[in-house]
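The chains shown are only part of the set, and none of them has been moved.
Order as written gives the chain letters A, B and C; numbering starts at 1 within each chain.
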Amino acid sequence: MNITLEQAMEAVKAAQKKAADIGTLMNIAVVDAGANLTAFARMDGAWLGSIDIAIRKARTARFFNMNTGDIGQLSQPGGSLYNIEHSNGGLITFPGGIPIKNSKGEVIGAIGVSGSTVENDHTVAEAGTKAVK
Amino acid sequence: MNITLEQAMEAVKAAQKKAADIGTLMNIAVVDAGANLTAFARMDGAWLGSIDIAIRKARTARFFNMNTGDIGQLSQPGGSLYNIEHSNGGLITFPGGIPIKNSKGEVIGAIGVSGSTVENDHTVAEAGTKAVK
Amino acid sequence: MNITLEQAMEAVKAAQKKAADIGTLMNIAVVDAGANLTAFARMDGAWLGSIDIAIRKARTARFFNMNTGDIGQLSQPGGSLYNIEHSNGGLITFPGGIPIKNSKGEVIGAIGVSGSTVENDHTVAEAGTKAVK
């Protein structure tokens, strides 16, 4: 199962709405089940450096079917996945990337959000995932 | 002057509609005046290799405020810009990338389209640029 | 639809057998529908430089659902896809990469072969695709 562009766009729009609601400017990326970019939007004035981070968060979340922040807890000094960020041409392992599942619980893609605190990034990403049925 | 996300999304939607009208599946990218990604959409089933090409076409068109195909005529063996594709981490210089201008004629961004013949790519990109007022 | 490891291994083995039959030493790569590596084998003594080429051929074939050699005919000087090789971190567009289809004709992955003449590479890749039902 693979996310459709229509589903990806719904996730982007829901994330954008949540970002506006909490007063932030976000970069929002959605990748498909193969970790390939499907949809992207940068809100006017959002950080330029977050374009790449949003895309990498989405890819990282799909690469391991895990929230990026969970990986980041394992990649700290002394952690079991220390410096995993050096793989795959560069991972981003702080919060803001979340796998997207369909109604059967299958991972069909992932969303990555960057542009504010990692807490806000995660909140906005979560709003995006909820828009996909 | 810089393209807004709203304008970029209108360009993406118009390009998507044109792509559907001519029976093609496209990757569509829009960059802003700083040549940074603003919006992206991959139609379901569109070539995976065209994600990167669409983005590079948009960047290339804004890098030189020129249609990508015009650059490609100068980058041929013996041409004045021979192998310019080696710059900027990789340019794409065949048709499908077009600068986006506002009503005053100022370049505010660019669109890149990839997924079919270069003629179709250019046609779809052009439809995208016309949606931006 | 996505190729399974079992199918990918059958393709690798069939390619290996054909390579031996025609007296060549090959690198053989299979990617899935998402263009991600699924299986790989390098025959003893095969060119080291062909590891990367085999993988890129497989990826290129899946990126555009086309034999790599067909893309290479369009990417020549004066051709419509001139210098497309600069995209996607480096494409290989000479023969030896072929999409793999299931019995319904859907592309489920691709094979890339490198280690001899491009004619031999293509022949061996073709033997690999035929092993997948």
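One rule holds in what follows: contacts are C-beta pairs under 8 Å (C-beta built on N, C-alpha and C of every residue); 3 or more make two chains touch, one makes a residue touch a chain.
Just so it is clear, the model here is predicted, and its values are computed rather than measured.
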Original post:
Of the full homomeric complex, 3 copies appear; what's the total?
Top reply: 4
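Note that only the chains that are shown with their structure count from here on.
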Subject >> subunit A and subunit B: spacing of chain centres that average the CA atoms, whole Å >> reply: 25
**OP:** Just give me the whole-number Å value for how far the CA centre of subunit B lies from that of subunit C.
**Re:** 29
Subject >> subunit C, residues touching no fewer than two other chains >> reply: 34-35
Original post:
Hey, which residues of subunit B end up touching subunit A in the complex?
Top reply: 2, 4-5, 8-9, 32, 34, 36-44, 48, 51
Original post:
Okay, in this complex, where on subunit C does subunit A touch?
Top reply: 32-36
Original post:
Can you list the subunit C residues touching subunit B in their complex?
Top reply: 34-35, 59-60, 62-65, 77-78, 80-84, 86-89, 91
